[in-house]
Every structure is written in structure tokens, then in C-alpha cells.
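Here the structure is laid out as C-alpha cells; the discussion comes afterwards.
Only one protein chain is missing; all other protein chains are in place.
The chains carry the letters A, B and C, assigned in the order they are written, with residues numbered from 1 in each.
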Amino acid sequence: MNNTYGQLFRITTAGESHGKGLGVIIDGVPAGIKIDYDFIQNELTRRKPGQSKITTQRKEADEVQILSGVFIDEKTGTDKTTGTPIQMVIFNQDQKSKDYSHIAEKFRPSHADYTYHVKYDGYRDYRGGGRSSARETAARVAAGAIAKLALNQLNIDIKAYVSQAGSIKLDKPYTELDLSKIEDNIIRCPEPEIAEEMITMIDQTRKNRDTIGGVVSCVITGCPAGLGEPAFDKLHAELGKAMLSINAVKGFEYGSGFDGVAMYGSEHNDEFYTDENGNVRTKTNHSGGIQGGISNGQDIYFKTAFKPVATIMSDQESIDINGDKVVVAGKGRHDPCVVSRAVPIVEAMAAIVILDFYLRNKAVTL
Amino acid sequence: MNNTYGQLFRITTAGESHGKGLGVIIDGVPAGIKIDYDFIQNELTRRKPGQSKITTQRKEADEVQILSGVFIDEKTGTDKTTGTPIQMVIFNQDQKSKDYSHIAEKFRPSHADYTYHVKYDGYRDYRGGGRSSARETAARVAAGAIAKLALNQLNIDIKAYVSQAGSIKLDKPYTELDLSKIEDNIIRCPEPEIAEEMITMIDQTRKNRDTIGGVVSCVITGCPAGLGEPAFDKLHAELGKAMLSINAVKGFEYGSGFDGVAMYGSEHNDEFYTDENGNVRTKTNHSGGIQGGISNGQDIYFKTAFKPVATIMSDQESIDINGDKVVVAGKGRHDPCVVSRAVPIVEAMAAIVILDFYLRNKAVTL
Amino acid sequence: MNNTYGQLFRITTAGESHGKGLGVIIDGVPAGIKIDYDFIQNELTRRKPGQSKITTQRKEADEVQILSGVFIDEKTGTDKTTGTPIQMVIFNQDQKSKDYSHIAEKFRPSHADYTYHVKYDGYRDYRGGGRSSARETAARVAAGAIAKLALNQLNIDIKAYVSQAGSIKLDKPYTELDLSKIEDNIIRCPEPEIAEEMITMIDQTRKNRDTIGGVVSCVITGCPAGLGEPAFDKLHAELGKAMLSINAVKGFEYGSGFDGVAMYGSEHNDEFYTDENGNVRTKTNHSGGIQGGISNGQDIYFKTAFKPVATIMSDQESIDINGDKVVVAGKGRHDPCVVSRAVPIVEAMAAIVILDFYLRNKAVTL
Partner (left out) sequence: MNNTYGQLFRITTAGESHGKGLGVIIDGVPAGIKIDYDFIQNELTRRKPGQSKITTQRKEADEVQILSGVFIDEKTGTDKTTGTPIQMVIFNQDQKSKDYSHIAEKFRPSHADYTYHVKYDGYRDYRGGGRSSARETAARVAAGAIAKLALNQLNIDIKAYVSQAGSIKLDKPYTELDLSKIEDNIIRCPEPEIAEEMITMIDQTRKNRDTIGGVVSCVITGCPAGLGEPAFDKLHAELGKAMLSINAVKGFEYGSGFDGVAMYGSEHNDEFYTDENGNVRTKTNHSGGIQGGISNGQDIYFKTAFKPVATIMSDQESIDINGDKVVVAGKGRHDPCVVSRAVPIVEAMAAIVILDFYLRNKAVTL
């Protein structure tokens, strides 16, 4: 529903790139989740601009305030959720300083300027793309941090990493990677050599005043069997929607994905067995941990494709609101590639989806 | 919401593979849509089993009845929608005849038997996969036919076709294809030579008692600018969810998709211009007709990846509901490849998404 | 959402008074509910027309079929719900026989003919009021029967009765009534003398070719504390919406209701105590079992006011679709008072609300 996502754990975001601030209200937060303020702020810091040479050099602290929904648990002396909605606000710092009048009436290529202009009858905050700016995802990361704190209590873990930048691919399956190394480099790729290649390439792209795309892979471990709904709200369908709703995303696949198309059923099917601990397992996991739209207890993994950032430093042809030809000048400070900053966003949206389905699954029996 | 899809044009489906019947209630149908009963039945016929040698040989007529929501318009003598919900029912014909007791307690590999068993605490109609059967999509196709009748009145057209079967790809962009030829062959691929190759390969796969995957491409023309919502309900995010909710789907991409990842922004950006008729156009269409989640008036196009059918004719190892090792025998009549029958399903879901967003967009101004 | 009610236990109804049939799809049915077909049919029989001299003399069997969502539980040999949606259909029997052409273009006073005509741009099934007919409530009663079967397993009981017909009131509080006697008479009032008075008055009203209103009271026992949501979805707010959504309802009050207005806080407040079994109780129950929108474990009780039936047997002035003055003739077979047939409808809607909140409440903690 427009700016709301989720059925039971449900986030509603608001805010524009250069307005007074961003915010989110999270409804359906289970009571009793321990709040770790440092963790929440750190998630925002992983997403914030200016964090490395391969991201935009704009500086924003992205400090988050929690206005409601938590209260001290006197037994433990820590703040916990109370089951009432959590409102979080991130005030924008320098919203007055920027001058965006040069694009007020121009439609930047492959941005949302034109589509917002048509949809909203010309009423539009054009500064930095307004609501269409990826700045909106700061609110998602804040909400996702709450979801992650809940999932931690359930021993469900979510880790995303960059598996492709431009045409540089990390081709190994996630099972052969050391995911504890993701945060060791600025591109968030767990293989140091590939990471280095990616960083060099992105840096060169930036120097060329251009931008490039990439892929973020994500792995969810510890997810119990049974999450997801039979028909429309299949677990992977919601994960797909959640990822496709992130700015600049062009594709989503899970398990064997597009490559599974060329496989035979006899190769692709995941045979069940019972392991030494009596747990149901599958010998392979082309299903990506989801069968019939419902988690089967194996690892869930998926990929999300990001296009090159639309803002480039070269001049481009376009039109203005009157349909007249104009030149859009390349200027400002922008990301040459979004994937390193997209990693926490992918994780946040995945956490929101999984927690929502976890709660929904509680109502399946009396 | 589980078995309901859509916000304003909203379908709710019910029914199992071998129960008494399938059904759908469509709410939010605009009043005044002219009902063409032959068109609706024909859409179901495009999806039904037994239609060609490359589909399952099961025979089901899939005759649909409309129980409500339409009434004769005495001015024109034709039935039209009245704005009240349309209930459609497709009774199953031979639901008693099948014997499924051999799988009652076994989990077929890469089917939903296990996940349903866990989720629903062991209460499960195992016959033909029950609710997890792709038979559920008959109800979607019936609902999609109503959506298509509405979109026809708006001159919005949706056409899907098979662009890959196994590793045989139709590599041309849709703009170089003659989409009027899709229905000319049983695989629903508009290039006759490629179609022939695909058919031969699928037929051979069937003879090998195996199955194979494929890709369905879809093109939407005539869609006005402005459809889609800013944050979570981006047009492509809902299209993605709708496609990923179809049985056996593993991936979704739109516009440049996964290939767009390796492009530079300077190549990928779609520059705007005003054409000779004063219409806003883009020189290229890597955006796939959607910018910032909102349609821009250009053609919308996307691809959906289908895995190989899980039911194969060879024996497979698995476990039963007690966790004990069993063999699942290959038997019955099943599709060697689903993509030819998936074409009308993809179109139906796309039609439902587009009509829903069309109606939602009417509320954007007073 | 229009023709859908509920968040987790969610019903969607369809059907017109004289179309092919009525139907409902119930989504979110917990798995494992034992299906008692006789009970379900009996609930419909309590609502059906022609059941006594004080209801319409139209005869409709209202036989319900279940098409999906149940399956035999082989352990017990009984049918149980499977967690997938239940579709129920009630085919109309004599939909062709009636001639409604005399009202095709007239707006009957205090009916929905005019408002539907305006809303749906003139597309309207005018036969018997079409979708606006109280016949739609048959589908609600069918769905409510499923909810009651679930609540029975939770020991939650719902009983409604007629507490007023015209100006004849049953003034005793429910705690002084023997609710096991409700079904002992045709008006469904547990006090035999008052019941007799009501029946005589309604019968006389019918002979006068007129109609009269009434009040249905409802008591819910065994409801655990904790159901209901803090802000908008207060338990009594949803009960109120559910009751007000029934045809002909004009008012709703719970606990002390409108009479509570003239009480002082010192009289109205319900003091807590712990009873001999260690249960939390209140000394009085002006709260009607709900505090802050959440059930407190005491009995829930409320009243629903029904207006006189709009169809009367006398001629009335009105206008037609052109705005011209016409006479609407009194003819046909109609209820002189709806409350006896409304009793099972009130119970059905209450059951749906309570079960929905019961399921929602399961997601409040991890």
C-alpha cells in the first residue's frame, strides 16, 4: 500500500531528500524486543553517504531518534519494545544549503522527475529527486534494524554482500565464501582479491564521470520451515517485491534463478533426507530454501540486480516540463556505484519480510 | 494477503487440484465493463492441460461459470459488470477418480508437500499437490480475463511469449518480433524456427521422462504514464511479485534487467525527447517503461524464469512424514515444460497488476 | 475493503439476491478445525426466509456447498480444515421466476436503489435489490459458522437474542436471563411472555401491511483477555463496524452504552478484584468486557439497533431514474420485522470478529 510495507510487522515511511527529515512508523512490533541503540545507529552508518571513496562524498550523519514504542524494562534495566508503534525520525541536516533550481523544470534522464511530474499533476519537490531519492531507504534501514533485533532473538541471521560490480563477478556459491569478511572492505565483497578489482574499477568509473551497476547477494540462515503463504504471498514473491522496491533494482532471482531454466528436473530437484540429528535436509538446494512459496528450513539465498546510477557527471540531452529540448548538466556529488551502500538496505528489507512472515505464521493454527 | 491479490482490483482465489472446484471472487471490478464470455473461456482454454503434445495429457475442460457481478445492460443488450464482486467457479471433473494414496505420506522432491505438512501441522490435501498445484492458476486466468476486458476498453494491450526453453533462446528484442504470431505454434514463440527447435527439444525431454525450464517474456503497450507508487508499490515491484507468485517461477527482471548491471550510466540512461506528435518519448528504453517505479508511457517489458517441473517420470529418493527414507516413483501425466501454458498466466497476472494501478492512480488528485 | 472483512480470518462475499448464487471465500482459516456440516447448514436454516409467520413467506432452502479448504483427517475419519481458503456457494433456486421489471427504473424509498444507481453509473441488478439485498448475509452466516466451529474449540461462546421489537423491550440485563431459551420461540427472545407480546405485535404489523424495527443483544462468554488493538482496531470498534455493516442497522452500543453517558465516573468504573480461583474479575461490568479497546476476560455484551424494513405493502411516492414522480406499489412477500432472522447474522459477524482478533493476538510477542 504505497508507502507501507508488510502485513503484521508493517513499516510506513515518509520524507524527501531535502525536506525537513525522514521518518518511519513501525507497527506490529512484538513486545519484549531488547533495543540496542548502537546497533541501530550502526546499520544507518553502513548505509550513509560519504563512507568511502567509492560512494558519494556528501556528508550526512543520519542520526536516528526513536520517539515511541520502547520503554525501560525495570527487571533488566534495558529498553524494550512494548508492542506499540515505534516512530523513528532522521532530521536532514543541510536541507537549505543546496541549490536545485537548475533542475526544477528539467527531466533528468532515467530519473523519476518526469513520471512524478505526470502522476502528481506537476506538484513535486524536485530537490535531489524528492521522494524518489534513495535517501528514503534510510528509513527502511532504521526499521530493518528493529526487525534484525527481533530475528536475532530467534537465531535467524541475514547477510548480504556484493557479488558483482559491472562485469566483475564473484562466481563462487555462498557456501564457499567466508561471510564474516564482508565488512572487511569498502565494497562489501567477502573475497579480498575480487573486492580489490571491483574497487579499482568503480574508482576508475568515477574518474570517468560515469556510473556502473552491480549485484547484491543475500543469504538467510536459521529460518524455520513454514514461513510464506500458498498463493500470492509466497515467501520469494514478497522477497522479490521487497528487493524490487529498492531504488535502481532491475531484477531478482532466488535459488537456481535464471540459470535454473536450462536445467533438467532430474538435476534440479532437491532430494530430501534426514540428517544424523533427525533434521530434514535436502541434498542440494536449487530451491533456495523455499518450496511452494514456503521456507523449508534450508538456507534461503537470492540475488538482486542494480542498474548504473542515473546521475552522471556528463551533459545529457533531455526535455523540460514544456517538452522543450534542454541539456542536463552533470554536477554534484553522487555515487559511482550503489551496491556497497545497498548491502544494508537489502538486509533490512529481507529482515522485514522474514519477521513479517514469522509473525503471520503464528496464526496458522489455533 | 495470502490468497488475495491487489489493492482496488482485487482477486481472492480458492480451490485444490482434486477438490470439488476452483473459484475466484474479484472485488473492485469497475462498473460498465462489457463481458465477452467466449473471450473468458478462451483464456482458460489457452491454459488448460491436454492442449498439445508438449503439455500434460490430462484432459480438463476448465469450464468457467460466472455467478454474480454482471447484469444485462438493456440499452445495448449485452451483459456488463455492475461494480459488485464477480464470483467465478470452475468445477473439477474427475476429482474422485485419481488414486493418490501412494504419495499421501511421502514428500516429493522440490514439491510443496513437506513445507505444507510443516506449516499446516499435518492437515493437507495431498492429492495432486492440493492447493500448491498450478491448477490454482486457472482461477487467476479467469480473473485476468476480466482485467483484460477492462484494459481493452483503455487500449492497453498485454502479450506474452516464450523466449527461452532449456538453453534454446530467442535472442532478438521484442521490437524485432512479430507478436501477432505468438499463437501460431504450440510453444507460443513468435519465431517459427526457434519455436520448432524448442518443441523438438521439449518433446525429447518428455521422452527422456524428464522436464526442463524456460522463460516467458511479456510486453505491455498503451499503458499511460503515471501508474505505480513511489516507495514499496513500485510498478515493477508489483509486477515482480505477481510473476514470482506463479508456480515454478525463480526469477524476474524488467527493462535491461540483470544485463543492465554491466552497463555504464552513460549507456543505460534513456534520454527524453518530444516526438513529432508532441508526445514525450525516450530514445532508448533500458528503463523498461518504468522510472522511479512509475510508468513513463513507453512499452513495459519484462522476463519471468520458470524452473523445470518437479514431477519427473524417474524414481527419486526422499523421506516420508516420519522422516524415513522412501522412493518416490515417477508416474502419471505431467508437463515436460510449463512455459507454453504459462503464457496466459503471465498475461493474466500482468493485466491484474496494471488494472489495479490504473484504478489506484485515479485517487492521486481530488 | 469493500466485500472483504477481517485481517487474518478474512471473508470475501459475492452474489446478488436474484443472480445465480451467493458465495464466500474464507481465507486465513486455521488448520485442524473439525467441520460439522449439520451445524453449518443449521446456522443457515436459522437465517433463511419462510421459517415462521413473522418472517417473509418466500421459500429458499439455502443449501450450502463447500468447494475447498477441507480434507479428511485419516486419524479421526472426520473432515478438518487444511489452512487453505474455504470456498462456499449457495445457489439461488428460483432466480428466473421473479418479475422485477416494475421496479427496474424506480427508486424505492429508503432502499439502496438510488445510491447504487448513482454510484455505479446506472449499471445495476435491480431484482430484489441485487447486491444490497440482505440475502448477502447468508454468505456471512456460512462463514460465521466456520468461525464458530473454531471458537468452540477455544470454549468461546456467542449468543444473540431479540431484546426489543418496536417499543416492546426486554429490560432485564442478560445476567438475569436464561439464554438457553432463545431458540424456544420464533422471535428468539429468552423471556416467553415478552416473546409472545413481540410476536403478536409483529404479526399485527404485518396485517397492517407495515413493518417495524427492533434490537438484537449479544453476549460473548469465555473470551480471553488481550483481544483487540490499541488505536483504531479496538475490539468494540470492529464489533461496531461488523454490526453496522449488516443491512438495516442504525446503531450500536456496548457495555453501558448510551445510558453510560449520564453516569458518574465513581459509579461507572469497574473495580478489579481477584476471585477465589485467582482470576482477575471486575465487581461491575459497565465496560462490557472491553477496556482500552482490549478484552479484559469478563463477558462482552452489546446491542444492535435495526430499523423497520423498507419494503412495505402500501403505495409510496418516489421518483424514477429520470427524476420523474412515480408510485412504488406495495407487493411481494417480505419480512415485517427482521430481528428474529438477524440473530444468527449478529452471532456470525461477532464470531468472525472474535476469531480474527484471537489470531491477530498471537503475533503480539515473538
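Assume a residue touches a chain if its C-beta (ideal position, glycine included) is under 8 Å from a C-beta of that chain, and two chains touch if they have at least 3 such contacts.
All values derive from a computational prediction rather than experimental measurement.
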Displayed chains contacted by the hidden chain, counting the whole assembly: A, B, C
Residue of C:25, C:294 or C:350 touching the missing chain in the full complex: C:294
Candidates A:87, A:208, A:221 or A:365 - the one touching the absent chain: A:87
Sole contact to the chain not displayed, among C:68, C:185 or C:205: C:205
Touching residues on chain C - with respect to the absent chain: 1-5, 7, 13, 107, 109-112, 114-116, 118-121, 129, 131-132, 136, 164, 166-167, 205, 208, 210-215, 225-226, 228-234, 236-238, 240-242, 244-245, 247, 250-258, 260-274, 278, 280, 282, 286-288, 290-297, 305-312, 314, 316-319, 323-325, 361, 364-365
Touch list for chain B against the chain that is not drawn: 8, 28, 30-33, 83-84, 150, 153-154, 230, 358-360, 362-366
Sites on chain A contacted by the missing partner chain, in the whole complex: 1-4, 10, 12-16, 19-23, 25, 27-28, 31-32, 65-69, 71, 73-74, 80-87, 89, 104, 119-121, 123-125, 130-131
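Going forward, only the chains that are shown with their structure count from here on.
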Averaged-CA centre spacing for the pair chain B and chain A, given as whole angstrom: 27
Set of chain C residues in contact with two or more other chains: 28, 31-32, 83-84
